[in-house]
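See below for the structure under consideration.
Removed from the display is one protein chain of the complex; every other protein chain stays in position.
Here the chain labels run A and B in written order, and each chain numbers its own residues starting at 1.
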Amino acid sequence: MNDAVKMFIVLAGVTTTCGLLLAGAHDLTRERIVTQQLRYIKGPAIRTVLSDATNDPLLDRRVVAVSGKEVTLFFGKKGGRVTSIALETAAQGYAGPVHIISGFDPESGTCTAIAVALSQETPGIGSRITGDAFTGSFTGLDPATAAALRKDGGTIDGVGGATVSSRAVCSAVAAAQKLFKEIRPSISEVERENAHQ
Amino acid sequence: MMDAVIVIFSAVFVNNILLARYLGNCPFCGVSKNLSSAWGMGIAVIFVLTIATAATWIIHHFILDPLHLSYLQTIVFILVIATLVQLVEFFLQKNAAALFQSLGIYLPLITTNCAVLGVAILAIKNSYDFIMSVVFAAASAAGFLLALLCMAGIRERLETVVLPRPFRGTAITLIIAGIMALAFFGFSGMDATLSSLAHH
Partner (left out) sequence: MLINDFTRGLWEQIPPFRLVLGLCPTLAVTSTVTGGAGMGIATTFVLVCSNVLISVLRPVIHPKVRIAVFIVIIATFVVFVEMATQAWAYPVYQLLGIFIPLIVVNCIILGRAEAFASKHTVVRSFFDGLGMGMGFTLSLAVIGLLRELLGSGTIAGRALFGPSFLPCTLMAKAPGAFITIGCFLAIMNGIDERKRSIK
């Protein structure tokens, strides 16, 4: 056989085999990797938001499609009943995107709690948005009032000296409120599916 | 514009690829014996690193990402870099004989220079856009050249110094690198300060 052809066959064979093996390995580990990433990166924030849940919300997650986008919902349950549903949104902060987990009551749509999942805000200034004093002020926000700072005509008191970061949190929560409104009709469906399992 | 300046400053001084990110240390110890080879290696790295980062950025954003194949990133990037180094070698040999004469011997070494793969992965990880990735790559390579030249200058003078035998060669190079890293520590945090000044 021609030398060049042989060379090509060996190279192509090795590459194809390796590619196929990796595709298989990827399929086997994909689910677990997604769960692990959630657990270690966003897990703490999700658990804070769904603090009274007795299940593991990371495993009780559903992906739903809303106006062409995929949104992952985390279900917090207590005694078999869904008490709160959390989802993630992001908004541009001072030093990059600020990722927020917001929890909502499935019945009323009221915001139950929020937590910062990921932010690179300046330590000591913008990073104060993670404090309970600030995040707690979103609890009980009803679905009719979009989250906004008082100086923007809303109801939330921003963190002093960190307007940009506080505003980012508000717009992320407002986006979550809007998203949740769109998702709510399909949630009852998801819940019923859950009940069957 | 200001963002680019901050990225450049950060890549050259604050997060110097050799002294703070620990990438590309094999050539750092290997070809820092004299200034002329340090120049050759440094220029070759600037050249390859910039082209490789541009190529891998395009491949990631137009092939791997749309096809949900980003798990193949490592294997695809290293193959692209290896191929690219060969192409650059052929191209220089044909079209720029003088340049090839001075850079030629350093090019094959660059494939296994972890700085190239490292910067390509970092550019994706930091989610820079195309222009920013190229700026980041060129600046990182310039930081490599800077540190390599400093080291070569020091080692040339070290030739005339009597050293305890066990410390000769790589051992003293690493210890000097440690002292250089200590000096570069003085820059730490300056990129954050710059970026907060720029945004106010």
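Here, contacts are C-beta pairs under 8 Å (C-beta built on N, C-alpha and C of every residue); 3 or more make two chains touch, one makes a residue touch a chain.
Predicted, not measured: the structure shown is a model, and the values here were computed from it.
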item: Residue, one of B:L23, B:A44 or B:L64, that touches the chain absent here; value: B:L23
item: Contacting the left-out chain in the complete assembly, out of A:K6, A:K78 or A:K181; value: A:K6
item: Residue in contact with the excluded chain [from B:I75, B:A96 or B:L197]; value: B:I75
item: Interface with the undisplayed chain - residues on subunit B; value: 19-26, 29, 71-75, 78-79, 82, 111-114, 117-118, 121-122, 125, 164-175, 177-179, 181-182, 184-185
item: Subunit A, residues in touch with the chain not shown (by the definition above); value: 3, 6-7, 10-11, 14-15, 18, 21-22, 25-26, 29, 32-33, 36-37, 39-40
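Rule of thumb we're sticking to: only the chains that are shown with their structure count from here on.
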item: Distance between chain centroids, defined by C-alpha means - subunit A, subunit B (Å); value: 36
item: Subunit A residues touching subunit B - in the complex, by the definition given at the top; value: 18-19, 22, 26, 94-95, 122
item: Complex contact set, residues of subunit B against subunit A; value: 71-72, 75, 192, 195-196, 199
